[in-house]
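I am attaching a structure below and will ask some questions about it afterwards.
All protein chains of the complex are present and in place, except for one that has been dropped.
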């Protein structure tokens, strides 16, 4: 897919930035459609949108090799799309349809496609961090030269298993980059109320892991940082930890309609000045890399793709009822019945 | 008890150091008797001796106020004695007798006596660290001005719950000192094979907790450090983390008879030069604070106390069989029968 | 008597106990400033401030351990698990610490802690968020485990739990928070543990359930009554201690028993209840003791599959008909 191939193929700088912009718009429109699906009662459960954080995912993933591995928590629609998951397939999963990537069994939090290097999609805060280290362990064991990007939230750093994961990643020199997306909030709890030291990258200090705090809103900067650090990790075959400062403009989940409990409109407005879409569009126009009408066209194209995904999902069948018993095991069925 | 009162009452410097020496000998003889009990099949289960690490416990506990709280893992006979637990009662617990501090239900790893500020005695590596923070939380909540000393091993720092504990201790400004007794080994696994960075005190770096690596063999030095840091914590009402370098001359547990798998005789000999007993005896003699015959006398006295404890334990009755059902709940009995 | 929701009944109990006893405090993720994800603690942070209401990091093992430590010092913490599924992270602290401390210390230390939160399935929350763990806790000596099914019990049992000197696992249900019912105003109103309640009398079959399933059973009993079958519904309420007498009495009367629970069928706590009935009412039974429970599968996300996996009225009705022969 063209949309997702950004950075995975060589392309001119201009093309790359234009592609970033298209990718960003696709994610944003996809998320808005997901929200619409939730409001319409077609998308259920917990749905966490990536709106505002797109530059982080796009910038980092753009520097990966096609066989590298990515894993995140539950705010992962953007990561899946950026790695090349068909938006139709992703949206169908949100709708709980048999055409979804996980055949409707996973939902919004549980998108997976190992073929494109995407390993989910996890609901237990921090629980995926050792899995990520396990993937890096596998890469080293098999000597594949792959690296792993493990995305986690600011709130997730407080899960003890993350500390265990850092220790073993470093003890065994595993090729993994932990990317803490510090979007300032763990659900409705502000950073300062959950972390003793708000500089979260310092959590790596006790494990001999190099660590930095970086920007996550300006995709051009993100991409440069990513390039540098990914090259370092691939060469040294050692872990790295990055704290990326970004912001979610969406609520915590689709059902979060009390954001005033944890942030002011002013704060949101302040951050919106650095909305990744705004920053990039200004750059593209300012540097003459695109015209407003290009931007508008790409916007319309991205919207169309998101709408198509929605329509596809909506038209897709629910799983057959007896699918409830499949995939419990690879080789046997569980005992049936209530 | 005189033996345990060291540092809890004002006493001249000389008296203090003499008392340290007596305390050290008591612990050592107690441990040797515990080992004898294990060999004789009278002490069962897991038994972890404090031989070699006495200066750490003695030096630190000597600076506590009598209502402060102490908690450790399972290598805790020395801590219990130093806080004033009657050696007879402690030994009886090791023997699983009804006269033991926990009425024989706990054993070597589970000594407790809240009346003297001793909160155990825990078998799950790292599992007691949040309990310790909870005690400090209680002190702050009740505004008692008590502080908590939480002892843990070098291997225990890798339990994720310890990281969680540090974060909350610091987030909520709780009066606790984590004392990592880095005795170089987690059972048969040497420090370098379990910790990405062997400087374990750095684990506190991400939590805005002050941290230092200090000596744990020279009780005079330990006591000075303890005085300084305890005063700081009591005044500031904030956590602190100390990595104390010491060494266990005993095996990991009483059943560990394959120490050559993880250390050489040379290494042990090298450390024995700094055996806390040796260091202190040299100092006492060298500075003219005691004569060899004093030392010998105290040694004999300590041995007599340990032997008396052994005899007491051995003569004590096992718990009544129906005690198996008591203390499951405070207010009801569990359903009986197999 | 006031009519209030299950949610408000819980909150009322919390408020009364926090006001009554300065040692009572609550802690949990997003329970304070954010008002709690299910709004059980709404307003409490404003009312009692930081001193009694602690927003915690996402550190279930640590938070639970801290609460246990505080309880060891004589405080009475009430810990909210945002969902009980997350308590699995703290199982070492709950099962291998809290439950055993009074015993291991030979009675020197007690642990008056309450761990509460919604158990079981919500609506399409997927496999990792939809688990019924109460059976695992009810297997653990040293814990008490209760699962109130209505606002009255919610208040009365939460107050009992907070005043209990032992660790209590208090399982709520996302499907019950909005349920309304009468709740005594009396600040000294308690529902004791270890007392099951016959919520509908009947003579032909005993439907034995707890939490949300009680209401499903009640509706099934209603349906059965239209067929002229008189079903008795027993709300177990408290899994540990378990009031076997009330259950046995019911079965001795109806001669037929169906145990209904939401969690995975195999190895669930309903098996314990069924076994005990089998052991104690052998000669009274006209049919095998039956069970109706969740399928033995991780909870699927898709709405239709989730509905298949959870025991519904149709499933219970079919199972009851089978027992009735």
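A, B and C label the chains in the order they appear, each numbered from 1.
To be clear about the criterion, a residue touches a chain if its C-beta (ideal position, glycine included) is under 8 Å from a C-beta of that chain, and two chains touch if they have at least 3 such contacts.
Note that this is a predicted model, so its numbers are computed, not measured.
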Only these shown chains touch the missing one, namely A, B, C
Taking the full complex into account, find the residue in C:11, C:76, C:212 or C:291 that is in contact with the omitted chain. C:291
Contact with the hidden chain (one of B:173, B:267 or B:335): B:335
Among C:203, C:266 or C:314, which one is in touch with the chain left out? C:266
Of B:19, B:156 or B:246, the residue touching the omitted chain is B:156
Please output the residues of chain A touching the missing chain, sorted low to high. 69, 100-106, 110, 112-114, 119-122, 124, 127, 129-139, 141-142, 160-161, 164-165, 167-168, 171-172, 326-332, 334-335
Mind pulling the chain B residues that touch the left-out chain? 44-46, 96-97, 102, 104-107, 109-110, 122-127, 155-156, 158-160, 186-190, 193-195, 258, 261-262, 318-319, 321, 323-325, 328, 334-338
So that we can see where the missing chain sits, which residues of chain C does it touch? 61, 85, 88-89, 91-92, 95-97, 99-100, 103-104, 126-128, 131, 135-136, 138-142, 240, 242, 264, 266-272, 274-275, 278-280, 282, 285, 287-291, 296-298, 300-301
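Operating definition for what follows: only the chains that are shown with their structure count from here on.
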Maximum distance between Cα centroids and chain C occurs for chain B
Between chain A and chain B, what is the gap in Å from one C-alpha centre to the other? 46
Can you give the whole-Å distance between the Cα centres of chain B and chain C? 40
Taking the mean of the C-alpha atoms as each chain's centre, how many Å separate chain A from chain C? 36
When you check chain B against every other chain, which residues touch at least two of them? 160-161, 164, 167-168, 171
Indicate the residues of chain C shared as contacts by at least two other chains. 56-57, 59, 61-62
